[in-house]
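First, the structure itself, so that you have it in front of you.
All protein chains of the complex are present and in place, except for one that has been dropped.
== subunit A ==
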Amino acid sequence: MSEKELIKIEQCTKTYGKKVALCNFSCSLKGGRIVGLLGPNGSGKTTLIKILNGLLKDYQGTVLIDGQKPNTHTKSIISYLPDETYLEDWMKARDALSMFHDLYKDFDLEKCLTLMKRMDLHPDMRIKSMSKGMKEKFQLALVMSRKAKIYILDEPIGGVDPAARELILEIILNNYSEDSLVLISTHLISDIEKIFEEVIFIKDGELVISGNAEELRHERGQSIDEIFREVFKC
């Protein structure tokens, strides 16, 4: 498995007016891993993800993706599942499929159709008629059908029921390529912690804990979920 450093962040700070969203945040992420970015709502997860995807530019510090600052090349190697849908109500699933086909050279249409079948989704379905969970599953199918170096999934299990969560985890495990990096942000930890190799805890824009998930369990005799509850106790 590849050990190539795919994301490097050094002392990254991002403010919105007076509010500090990200504060001196540093981390280094290598390929071949599934990494959990864990923090409660408003802790800075989505800000960080938007910076990685080149959607926020006015930050301080260094952000390198595959050795480059966020640009068109880095965008082309990241498959990104945003926390909000970009599927429009007027679309049919088919329209989104052809959009992905046109936009991304690494999009595998056959694979996406197979995944959709497993999710009981059909290309002729209207986005408007899909439930929140169906839209989430469909977007995940689109995103996981790209053969990307980096997958960034912002809250992939937020809106789906527990049974669908298992399917989503299985799809993530089954479809990322072995040397790619999968970064998953979530606040629903117990459902997903077993698939993380590394975890990063973010609190008020700062990194508080990071490390190998199994080592953390071993050192503390606690699950990642329990550590999370302790760190973020109100």
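Note that in this section a contact is a pair of C-beta atoms (placed from the backbone, for glycine too) under 8 Å apart; a residue touches a chain by one contact, two chains touch by 3 or more; residues count from 1.
The rule is simple: contacts and distances are computed from a predicted model.
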item	value
Protein that the absent chain corresponds to, by UniProt name, given "NADH-quinone oxidoreductase subunit D", "histidine kinase", "GntR family transcriptional regulator" or "Sugar ABC transporter permease"	"GntR family transcriptional regulator"
Which residue of A:Asn41, A:Thr72 or A:Asn174 touches the chain not shown here	A:Asn174
Subunit A residues that touch the omitted chain in the full complex	1, 32-34, 166, 169-170, 173-174, 178, 190, 193-197, 213-214, 217-218, 221-226
